[in-house]
Every structure is written in structure tokens, then in C-alpha cells.
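Note that one protein chain is taken out, while the other chains of the complex remain in position.
Each chain carries a letter (A, B and C) given by its place in the written order, and its residues are counted from 1.
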Amino acid sequence: MTYNINDKGYYGEFGGAYIPEMLYPNVEELRQNYLKVMAEPEFQEEFNALLKDYVGRPSPLYFAKRLSEKYNTKIYLKREDLNHTGAHKINNTIGQILMAKRLNKSRIIAETGAGQHGVATATVCALMGLECIVYMGEVDIARQAPNVARMKMLGAKVVPALSGSRTLKDATNEAIRDWINNPVDTHYIIGSVVGPHPYPDMVARFQAIVSEEIQWQLKEKEGTTKPDYVVACVGGGSNAAGVFYHFLEDTEVKLIAVEAAGKGVHSGESAATSILGKEGIIHGSKTLLMQTPDGQITEPYSISAGLDYPGVGPMHAHLCKSGRAEFIAITDDDAMTAGLDLCKMEGIIPAIETSHALAIFEHKKFQPDDIVVVSLSGRGDKDLDTYVKHFNL
Amino acid sequence: MTYNINDKGYYGEFGGAYIPEMLYPNVEELRQNYLKVMAEPEFQEEFNALLKDYVGRPSPLYFAKRLSEKYNTKIYLKREDLNHTGAHKINNTIGQILMAKRLNKSRIIAETGAGQHGVATATVCALMGLECIVYMGEVDIARQAPNVARMKMLGAKVVPALSGSRTLKDATNEAIRDWINNPVDTHYIIGSVVGPHPYPDMVARFQAIVSEEIQWQLKEKEGTTKPDYVVACVGGGSNAAGVFYHFLEDTEVKLIAVEAAGKGVHSGESAATSILGKEGIIHGSKTLLMQTPDGQITEPYSISAGLDYPGVGPMHAHLCKSGRAEFIAITDDDAMTAGLDLCKMEGIIPAIETSHALAIFEHKKFQPDDIVVVSLSGRGDKDLDTYVKHFNL
Amino acid sequence: MNRINKKLQENKKLLSIYFTAGYPNLKDTVGIIEDLEKNGVDMIEIGLPFSDPLADGPTIQASSTQALKNGMTTDVLFDQLQAVRKTVSIPLVIMGYFNPMLQYGVEAFCKKCAEVGIDGLIIPDLPVDVYNEQYKAVFEAYGIINVFLITPQTSDERIRFIDSLSKGFIYMVSSASVTGSSSGFGDAQTDYFERIANLELESPQIVGFGISDHKTFTQATTHAKGAIIGSAFIKHLTSNGPENINSFISPLLRP
Partner (left out) sequence: MNRINKKLQENKKLLSIYFTAGYPNLKDTVGIIEDLEKNGVDMIEIGLPFSDPLADGPTIQASSTQALKNGMTTDVLFDQLQAVRKTVSIPLVIMGYFNPMLQYGVEAFCKKCAEVGIDGLIIPDLPVDVYNEQYKAVFEAYGIINVFLITPQTSDERIRFIDSLSKGFIYMVSSASVTGSSSGFGDAQTDYFERIANLELESPQIVGFGISDHKTFTQATTHAKGAIIGSAFIKHLTSNGPENINSFISPLLRP
């Protein structure tokens, strides 16, 4: 079995491009070009130079000494929080903005949940001097205010999504509508491994740099390219796709995907797609999603805006269904506690999304000589208000 | 002439240790040990490992293409904003916490203005499991709220300084008082190249990594280790000390120090010490400071909390008086405009402190083939409110 | 012969109306269908509401949200349509997104359509290729016509491919947009309408998106066989309720 995409754009039975005809030319243009463009030496050169000099890659692989002692195992944190703009999201937006330029697009749209992807998109648009419109759910605009301010400073227009649960799913709908309305000059920078083929694969490839680095960094530190476990939180799944990528086919490396259980998986306020979801179509992709028996998409809930999404990318649907990755759901409370714990133990304030992944250590026991790499997908500056309120600091 | 410190702890006529006898044992202990400890291979190893794996060094030297085009010169940005915690300040706190551990101190105090040094100190204390108390002016607590929240999350106690202008100077007074009251178990992590000898030199040495990197990074990019200009904002001067350090004695490299003019150098609301200051003693050091004819220290003003200090470190007093560095004062408005300009042109939101340095390009003309390295000393996440209000975003 | 094909043979420009099932009230569906036919409408698209109608503008979105709140589901819709063929004879098409159909089961869905007398389906997010490879056989087994969309961006080559798969009419999206976006047609549309006419496709075309009144209906049908009105009719329902359909339709047909 392969865990990568096939040439029809599917991971196992998941994926594809379930898009209205209005989007066909755009998506098809991208599908025909993305691999070719990415393979161009000049593209690679420009991409890698920006990752190095602008984003600050490689991001460190940091051995968390005190955390490791506490949980009696070897914990490495892959420090995507140190990237420019503060999360893994920028790896993808750098790649996509270069793609958009090669496709002669002059106008960029994006959806955002936590605002990290919005900021990362606004950032690369400023860098390239392109117009930028970011759709963001009204609820997320309120709970991720610092990122809204950042997008505005970067010159992006932030448009509130007012329908549905007014979170990431609805922002994505609005972005797709914009794209339908602007089919010629506009590139849609999707922020995760979701959406119609070739987006999941393209985004995963741009994020794959993360696991590529983990391999040589671990080699330097532990003499092996293989961790025992790789742990990542999953909203749409781009972060997990990035840290899993180069380990997908090597089943000696165990993959753990952490989802948001919200107030509890069966509380009715959750975003644990792997448990609550069924096969279906969301945002142009066949995948697992939370839905009513009738096929209406359910409004998810998580304290973390970036995980508050009723689907997962098709890669993850496949990893889940095939058993390749273990899926674990972490509640709001457990995530928050793990986040604060990292602050106090290691001096790193994680994004609440990331805190879900960190909670793994209270939920699963590892062996003393296990090498566990956790993706520190983002920093928590955007979440200070939520943390402060939660803990009455 | 030398621009470095002499063995009595002076830069030219500036420096020394004008401290109450109560601080003598602490400062003397430090003076006797700091060079020895820093020279130890294990210290170097631990310091460098943390800078690499925890802080994320080397920080990129980024060629700012669009900015360079706009100003028709070659502008490189030294990306200290990408460091863990978001500014150059952490270079110093990593060094000092290792020093404190070797001196068997269990309790750490610090002053902070912008909150960056407070966060950087709280961070390394969390990392090492040490108690941390940060003094911060009441005015700064209000205008740098995100950093206050960060310190609390990191487990530090933030104590408001209520005297004087309730900014950085007063926070420093409070920290010194704390140290007087706790002479045995406590190390005071000063956040800039200020204070009694050996602090200015010790902090400068910890920050010197920045110019060390600039040398080899520039060699890679331009084939020379020497920029034509190095530009940095100066509050106490640690950022400038770091980027100047390895160029101090090479007068082919022109040094530009940018101070905060506030509402105008002669408006009565300014922090432009090099123009408004006279020789005197502040916080244990003989240096330039803003004062009344009577020797009372003047309350400074700047929109930027980190530059809102009535003195400069003795190294900078010497660089100023000797003419080795050019000192330029930038108003609030000009700094803010330069900051927003960087957002829109390069996708980087700078700290307001840093924005002062960036304003240099509107104030001084460079040649097309000049290589101008600007220290991007910190990111602007802490300043979003101030920017948003200033520009009505 | 399918009612759609029969209707397409009539020597007239066809007026087709879209509305969202279960809107404004859950039980309005059949009444609206009957009234539309009585008022001279040629064909009806019954919208099966979806939580995330990403090809629709605010008007149809809002009507879908309300319909779902009212309790509309796939089962309820089929229940309501159970006896529709006792009173209605014009072609009926269900327009909906693919996920609800997938959950119902595509075959079960087609079967049920056939049972209650639905003639065709418009599924914006079921791409032509997926239909062709996976679902064509089922649709044909139950005699359900699948209606494909084309847009001004669709290449001639692709249009011919779509034409070759079409068994009824081609849904010609007037401009690149979600529903309810544009008002009136400009030169770009005219060029597009003429370009398509010149292709001399096998399938007749019915224009949708942006048609709201007699003028745009006339413009749209200069070259095409008919036109579909959606958002404008939903707005009418929102303002006037389901009782006064005549006041919307009659000025369209007899201005």
C-alpha cells in the first residue's frame, strides 16, 4: 500500500477534485503545471532561498530536556514556531506565491481560521507586491484579533465570513466563491492539504521540507534519520502532512495525528473528524467530514480556530482509514493545560493548535528510548487572550 | 583609539561601576568570573547549542529586494525578529542564565521596557526552572500588554514600577533595589549594555554573535565580510552593540545609531540621548544621559517602550563622543511610517524600536552599491495596538 | 421520452425557475411548483438545500440555510414530491450539491427521482469526468438526465466534450460568478452567447445566473433555448411570500 497520492489525485479512495465547472479552468491549469513548475531549478532555487533567508529555515529540531525528563522519553520539538510569521503555514504560502507568479496571477485570495495562514498569505503578497484578500469567519476574527491586525498592517483586505458557524469552513466557502467570481487573474492560496486536487498534494509538497529537515537533523543528533514517533495536530492537515511526508512509506516510523475533541468527542461540540466524520465531499475533495446523516456538513467546535474544521485533508482520511496513522482527540482543557505546561517547562508559548499535539504525553506512554518528534507548528502570540482568560492569569 | 572596553571597565571616559556598596559583592563576583566562565569550552558549547536549537540561530541576513529598489541601494536586514521570543534580547538572556547557573544563583530578576527583555528572561528562567521576577514600568505594562501576558504564561512575576515616568528607567531602579535586598541568591539579568561594569561588556559579548554572523553571511552573499554601513536603533544599546561589535575597530565600516526623537528632539518629549544628554551617572555607569542642569535624570519620551530610556550604554557614549558612530534621531511619526512601509514592501512587521532604524532611508541617501545592513532587532507583534491606533487601521 | 427532451423540442424560448425546496416554509415546495406551472413556467429546478452551497451567492445561501432550519432533508423532499406528478407535468429537475446525494446513495437517489418523477439533476460540484467514469451508468439506468454547466472560461474543446455527454440541455452559466452576482449583460456576455451559438452544439443551451427580468431573459434567449431565473425569484419569495407567484412570472413572460 502507498500512502502518497496516485496520478488521479487520490489517496486510496480519498481526494479528487469535486469542483463546479466554474473552477475547472483554474484548477486544471494548476494541475497541469504544479509538478512541472516545482521541478524547475529556478523555482527550487527561489523557493529555497526564500525559505532560508526570509522564513529562517531550517527550523531547529530542539531536544526538550525538561519535558523529556518529565515524561521519561526523548522529546524533540520541530520548531516551526520560529518561522517568519510564527507557524508552518508560511512554507506553503511561499511556494504558492511563486507558483501564482509563474501562472501570471495578480490577485491572491485565501481563507484563514487561526489567522496564521491569512498572515502568511498577506506576508508573501506584500513581499511580491500582489493584491491580497483574506476570508475569515466572524468568530475567528474575534478570537484571533492579533492576526487580523497583522493582516491589515501587511496591506491585506480581511473579509468576514458571516454564514454557517462563521469559522474556517465558512471562510473557505467564501474564498471559493470569490475564486468562482474571479477566474482569470486570481490564484487561491489554500492554507492546508484540503480542497480539490492538486491542492492537497501541492501543499503537502511545500510542507514536506519539514520532515526533510527532521531527517538530517535527527541524523546529526541521534545518528538515525528515523524517529520512533512523529506527532502533529491536524486541522486541515498541512502541518501533519509536512512532518509525516518523508516518513509516510516507512512504517517503522509511527505517525500520530491529534485532532481537537473540543468539549469532548461526544459532547456535540467537537472537531474530531476521524471519529465523528464519515466519507463525503467538502471543499472539492472526497474525504472524511463531520456531517448529518443527510449529508449536511456539521458545524464543528474547538477552542482553537485552526483546528475548528469539520473535515481533514484526503491524505489524512487515508492515513486514518488505512491505520497508517493513529488518530487521537484532545479536549480544549487538556490542550490548554499542555500548552501552559510547555511555557513553564521549556519557555515556549505554543499556539493552541499545537498544544493539542503536546497533550499526547498525558495520553500515551512512550518508552525511555523512544524518539518522539512533535511538530511545534506555531507560536501562541495570537492566543494570549484565550490562554489568559482560560487560566485567569 | 580603541572602541572596545579597557581593563578598568571603561570605554574611553565612559563606563565603570558606580554602585552602592550593597551591590559590590555581586558585581565583583560577576566581574571576576564573567570572562573566565565565557571562555570555558563547556559554557561555549552550551551557549552555542541553545542559540542554535532553541533560539534558532543563525538568524538570516535577508536581502530586502523591494526596499533596496525603492531606495536604490543594497539593503540587508539582519533578522533578529526571527529569534525565539522575537528579538535580539534572547541572545543575552541565554548567556546570562548560563552565567547565573554557574554562579549558583537560584533567583532571577530583570527590568524590561518593551517587554522583550522581560519575555526573554522569563523564557530562559522557565527553560532552567528558576524563579523569575520582572520589573516593568506601569506605562509600559499598559502599552506592551501582549508581552505582559507572555511573561505571566511563562511563570514570571511581573512587578509594576510606579515611580518617575513609570517606564524603563524606573523599572531598572526597582530591579536594582531588589538586587540590593537579595544579594546572595539572586542574579540580575540586565537587558542592555547598561549598568555597572562588567554588564555592558558582558551583554555586548553575548550579543556579538549577531555581527559575527553578519560577517560570514555577507561573505556568502557579497563576497566581502564588510558592509559599508551598519544601522541599529539604540535604547540602552544592546542591539547596536551586537551588530557593531565585530566592526568596532574597522573604521571602513560606518556605524549608524538611531535614537528615538519622540515628538521631536527639542519638543521636550524625546529620548535622543546623544543630542540631549550630558555626561553623568545612571544605573551604575558613567555615560551620556538626559538630565537637568542640576543632575536630576530627565523623564524621556518615545512611542517605543524599548527606546524610552534617558541614557545609552557607555560603549555608545564613547562611539558618539569619538565620532566613530553617527547618531541620528528619528521621530515617532517617521518611525511608524517606516515600520508600516516595511510591512507593505517586505511582509515583515517590525517592532517599533526597529522601525526607528528603518527610517534611516528617508533621512540619509546611500549609494547604489553601498551595502547597508540594518538590524531588524525585533518583531512588531507586541506593538500591533500602537500601530493600529496610529494608522487607524 | 424524458419530459426535458420533449420540452426542449417545443418551438419556444423556455423559462425555467429555480427555487429552494422548503423555503420560505417547509411545506411550500409542492405549492410553489404547481403555481409556477400554472403561471406558464416551462421547467423547474428544485433546490435541495445544502449547508455549504459554495457555488451560490448570498440569496440562495440564505434560502438554503432557512430551508434546512425549517427541517428540509432529502427524505422530506422526496416525501413532498411523492404525489407531484398527479398535478404537475412540466419537467422537474433537482439542483443540489453532491454530498447529500452521496450520503443518500447515488443509485438510491436516482431511483427515488425516477419514482417521484424527477427528470434530471444539476449537481454543480459533480465534475463531468467523475460523472462519466462513475455515475453515468446509474443515471442512465434510471432515465435521469444529468445537466452539465459551462462557463465563459470553458474551452471549446471541453464544451464539445460536455456536449457529447449531455442528454438534455447544457446549463450555460452567463458569467464567471456564483449565483445572484451580476445584473444585466454586457458585451462580454453577448460575445460568449454568440461564440456558443456558433459552436452549433447538439444539446440546446439554457442560460443561467444573472437573469432577473424580461430584459435579461430576452437577451439570454436570443441565441439560447431558454433561461433560468434563481436568485431573483428567491428574492421575490422572501419579500412577497409564496402566494403571489403570478406577480413575478407574468411580467417576465408578458411585459
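What we mean here is this: contacts are C-beta pairs under 8 Å (C-beta built on N, C-alpha and C of every residue); 3 or more make two chains touch, one makes a residue touch a chain.
All of these numbers come straight from a predicted model, not from anything done at the bench.
Although it is not drawn, the missing chain touches B when the whole complex is taken into account.
Touching the chain that is not shown, out of B:T121, B:Q291, B:S304 or B:T386: B:Q291 (per the contact rule at the top).
Considering the complete assembly, chain B touches the hidden chain via residues 16-22, 24-25, 163-164, 169-170, 173, 176-177, 180-184, 278-284, 291, 293-297.
What we mean here is this: only the chains that are shown with their structure count from here on.
Relative to the centroid of all protein Cα atoms, the closest per-chain Cα centroid is that of A. Per-chain Cα centroids separate chain A from chain B by 35 Å.
For chain C, the set of residues that touch two or more other chains is empty. For chain A, the set of residues that touch two or more other chains is empty.
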